[in-house]
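A single protein chain has been removed from this complex, and every other one stays in its place.
Up next, chain A:
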Amino acid sequence: MAAMGSGRGTMDSQNQVQSDNIDRLKLLYPNVNEDETPLPRSWSTKDKFSYIGLSQNNLRVHYKGHGKTHKDAASVRATHPIPAACGLYYFEVRIVSKGRDGYMGIGLSAHGVNMNRLPGWDKHSYGYHGDDGHSFCSSGTGQPYGPTFTTGDVIGCGVNLVDNTCFYTKNGHHLGIAFRGLPPNLYPTVGLQTPGEVVDANFGQQPFVFDIEDMLRELRARTRLAIDEFPLPDEQGQWQQVLHRMVSTYLVHHGYCSTAQAFSRATGEHIHEDITSIKNRQRISKLVMSGRIGEAIESTRRLYPGLLERDADLLFLLKCRQFVEMVNGTDSEMCGGGGGCLSHNGVATSVISHTSRAHSPVPPDTHHTHNGLHTNGVTDISEQKQNCDVDMTPEPVAPLNPCAAPTAPSTGAPNGAHDGSEPVKGMPGVTACVAALLSPRKFEGEGCRASVERMLAFGRELYAMSQKLSQDHYHKSMLEDAFSLLAYSNPWDSPLGWQLEPVRREAVCEALNSAILEFQGMQWVSPVEACVSHSRELLKRMARASLGACAFADLPDRATSNDRSGAPRSLVLRDPKSGGDAGSVAQVGHTDTFAVKAIHSYYWGRGSCVAQS
């Protein structure tokens, strides 16, 4: 999602209208990271010769020169070069009018190639010309290639970034390979030479005349075959064993204790960690996943003394999350005295629900119904889960929202900065909003006020803590995001509301779990995840090294990794709820071949089997 957002940023505003429905280009080239390598989406208004005119969202090209000799030829390049991660790139050009002589060239050229020429005439320039049907491969003389083309024809140009070849199509018919051994980073290019010539481009925003999907499927199958057939020494090809170890270490890593034990019984795979130790980690993970960060911190201090003292960044991350959970009303610190709740029944209280008169927010998956109960919404989250050993799929915690119809939306009193002392002084960016939160609400009741104040106190503490840490952008923005929640009358519905989603706890949980493991001298990341990150990294490197095959090496879960924090998400395995049998083996057995090969290359340190294949 992030990539898509920024991809749009690079487009001119008119094009945006078209791609708002579905971005067909994203579907065609799913492995392209547009933050790094944006896709060509229109002709460039700058990278063109003066005889070229553009219109219709910079997709239509017309000739406006004299068109007397070949010296009047003019070309235009697309806004961006073709990213290697497309694997197979394709665009089509419809000849709207052949003009006087139909001297039109369609093709590719590198950055900086002279635009006062037709594509194909110069070095690093390639074209197929309409008047004679010849192909021009960096040369003034063409080779017989295909039929001529004229008004009404649709000419397609495809670049195979695996083989570095280029082919053309005419009205949906493949004309065969025109060029081989293409250099990387070529731009789609068209050139015109006589008055009246007009062509329209389709960079994929519209369906193509040619069936490009068919070729994509072929390349995908070919890449898969290449991976499957990549030879391995016999002693390294024992997948069953490797997979068992993968599964086992994964289960242990995430503290799925009973499942790990069951799996161990079924497969004989040895567990290298003490069961009590796994259970301890599991308990802490559960606290984090249910939003009870304060308790998690306490437990960590008790079980692993010295860990948080040593790792200030981690503590800060936890505290930040704790602050967010306070807003959420899930952190136990909000319900009783500073040291945590008396019972372990976390009493969830949303501070904001007291103070804000929420304007019917729409939280996802609300399944706690409160029948319009106004108030100290109290819900017991942990009770239900008490007996479930392994369940850590976070229950969507419904933010407790009184549904009482608001008589008037909160006006917020934006200028209340003078009220109170100066508790928030020096907290950049949030001064106003916290103050706003504080000031006009005295009538709301003491308990509430107390919790708000506690929250602010906590905020100040957090801010002070951040000042001591190295001032990096990451910490700063995390803190700002958290504090900003207070600025909204309904934080769940705000632009920063994503912080409140339970799924955000996963990253924190993973960070804490990793730190504990490292603290105990164990691997801080599970081999499966290491392996997937490794593969993902390989794909990125392939893309940078212009190895187009990276487009067709699919990793599982690629689509779901939309985590903003960038922290690795647990992937292949969701924990089996049954907690009993070793059903997950089968699941791993179905994971993508690529992942398995990557697992292999990780295990035997063979760098990049993919890059070679």
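Observations on the structure shown:
The working rule: a residue touches a chain if its C-beta (ideal position, glycine included) is under 8 Å from a C-beta of that chain, and two chains touch if they have at least 3 such contacts; residues count from 1.
The rule we apply is simple: contacts and distances are computed from a predicted model.
Missing from the rendering is one chain, named in UniProt as "Armadillo repeat-containing protein 8" (options: "Electron transfer flavoprotein subunit beta", "Armadillo repeat-containing protein 8", "GPI-anchor transamidase component GPAA1" or "Kynurenine--oxoglutarate transaminase 3"). Residue in contact with the omitted chain (choice from A:Asp214, A:Glu235 or A:Glu309): A:Asp214. Interface note for the absent chain: among A:Pro144, A:Gly181 or A:Pro305, the touching residue is A:Pro144. In the full complex, chain A contacts the hidden chain through residues 144, 146-147, 170, 172-177, 211, 214-215, 217-218, 220-221.
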